[in-house]
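One protein chain is absent from this view; the other protein chains keep their places.
And then subunit A:
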Amino acid sequence: MEVTGVHHAYGRRVVLRGVDLRLRPGVLAGIVGENGAGKTTLLRILSGELAPDRGTVRHHGGFGYCPQAAVLNDALTVRQHLNYFKVAYGLSDLARAEEVMEVLRFSEYADERTGVLSGGTRQKLNLTLALMHDPRILLLDEPYQGFDWETYQRFWDLAGRLREDGRSVLVVSHLAYDAERLDELWRLHGGVLRERTTEPTA
């Protein structure tokens, strides 16, 4: 994924002032920044949700996007979500999705409506929908919100295995607790990305 000179403003409030980013295959990378620094705006631009005012985004391969807030349909069950996205991605089966559900330990909720699920379980499904087509690039916006400690650890194990498989994983967070798990870490500050060492800072 190559990002060049991305600018974005909401009215007069300039959020991104020329973001450049290159995400190589097999890299687990992170972007940290304070609240309101523009992390979610950047990820929405990278995922195609939002058009930048200036700049280009190039994906050399399919990607999966896990939005910060779980984007689900409360009237549908977990299984119905998986079937819906199976058709969207053009998959022949749900083998991969079921594997991810096993890893995140929420297979038993397959027939529950998402409207009655806990925040953590909703987030697990949110993440599964981004992973179930085995994309080459993963864009994850605070993907472990609502996870308990054990699920949080399993998430990082999963991210590590994806990296081993040659996938590029970009995790956005307002904290840098997980810096030691990352290959590359950028800080979004003043509307630009600055590369920094992978040491815990917050």
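Definition applied: a contact is a pair of C-beta atoms (placed from the backbone, for glycine too) under 8 Å apart; a residue touches a chain by one contact, two chains touch by 3 or more; residues count from 1.
Please note the rule applied: contacts and distances are computed from a predicted model.
J.: Since a chain is absent, check the UniProt entry for it and pick the matching name: "Class I SAM-dependent methyltransferase", "Beta-hydroxyacyl-ACP dehydratase", "Integral membrane protein" or "Two-component system regulatory protein".
T.: The correct option from "Class I SAM-dependent methyltransferase", "Beta-hydroxyacyl-ACP dehydratase", "Integral membrane protein" or "Two-component system regulatory protein" is "Integral membrane protein", the UniProt name of the unshown chain.
J.: Of A:Ile45, A:Leu117 or A:Val169, which residue touches the hidden chain?
T.: A:Ile45
J.: Have a look at A:Gly5, A:Gly36 or A:Gly61 and name the one touching the chain we're not showing.
T.: A:Gly61
J.: Can you name the residues of subunit A that touch the chain not displayed here?
T.: Interface with the chain not displayed, on the subunit A side: 25-26, 45, 47-52, 57, 59, 61-65, 67, 71-76, 80, 83-85, 87-93, 95-96, 99-100, 102-103, 113, 129, 133-136, 158, 161, 164-167.
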